[in-house]
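The complex appears here without one of its protein chains, the remainder shown in place.
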């Protein structure tokens, strides 16, 4: 998400959309990989390791989105006087991420 | 994973494969849904909420697999004298799940 | 941490220090409670439940501190041109909280 600074920040995280989409496509592939492992009765622990990898990848996507929220939504909120709301929403989202859902 | 008991425990978690596959297909759909949300520049917080939901669903899949590991792999290990190894692998897997990767 | 708004925001999270200290004292008591449970050979699952409760309480303290960071440190950073640094530190802290250390 570091490219956000140099790229023109147009609509939300559009500048890093490509990166987010790449990560999400990789996650989708990993989920299909787990489906195949389950189908082939692979050793449970190996499947669990893959699931942990997916969770870590999703955490990274979430942090990218959160970073973007701070940049755009909170800055915009600041201008429009919606700063408190944007912050409250962010804190709630962080809380959900920490507790996972 | 409760059906494991009544169903014939053949090869690993085969009895509940169907349930696991259903959950994983749903997760795959959720990941594609997040891709669409990112594509459409949806509000970051809403995307984060969806990611938390995916994480929770994956946690559930992981618990199902773990439950199965205790039933099958650890019991088998018990017979073959591989109990300690099966337990050590399980503890490591739980550790990874707790720290997500 | 909602009282932050009405109270004079002097030095960091001083306005809610009392609340944070209360929560931390409770956490300290809970940790001592777990020590006693271990000493008395209490059932492992009951001890684990207590540990989960402590983790949840620490999450709450962390979210309070984070909220405060957004209010004070990031706003001050904004003024002094340290906004990016304050945000980067916050994102790193959130990442550590999500992965627990």
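In order of appearance the chains are A, B and C, and numbering begins at 1 in each one.
Methods note: a contact is a pair of C-beta atoms (placed from the backbone, for glycine too) under 8 Å apart; a residue touches a chain by one contact, two chains touch by 3 or more.
This structure is a prediction, so every number in the text was calculated from the model and none was measured.
Asker: Quick one: jot down which shown chains the absent chain touches.
Answerer: A, B, C
Asker: Considering the whole complex rather than only what is displayed, give the residues of chain B touching the chain that is not shown.
Answerer: Against the missing chain, chain B presents residues 5, 56, 59, 62-63, 66-67, 70-71, 84, 87, 90-91, 94-95, 97-99.
Asker: Extract the touching residues of chain A with respect to the undisplayed chain.
Answerer: Against the missing chain, chain A presents residues 98-101.
Asker: Can you name the residues of chain C that touch the chain not displayed here?
Answerer: 11-14, 17, 20-21, 24-25, 27-28, 31-32, 34-35, 38-39, 41, 43-45, 47-49, 51-59, 61-62, 65-66, 68-69, 72-73, 89-90, 92-93, 96-97, 100-101
Here, only the chains that are shown with their structure count from here on.
Asker: Nearest chain to the global Cα centroid?
Answerer: A
Asker: May I ask which two chains are joined by the most contacting C-beta pairs?
Answerer: A-B
Asker: Just give me the whole-number Å value for how far the CA centre of chain A lies from that of chain C.
Answerer: 23
Asker: Between chain A and chain B, what's the gap in Å when you average each chain's C-alpha atoms?
Answerer: Once rounded, the distance between the two centres reads 20 Å.
Asker: Would you give the residues of chain A that are in contact with at least 2 other chains, written as numbers and ranges?
Answerer: 56, 59, 62, 66, 90, 97
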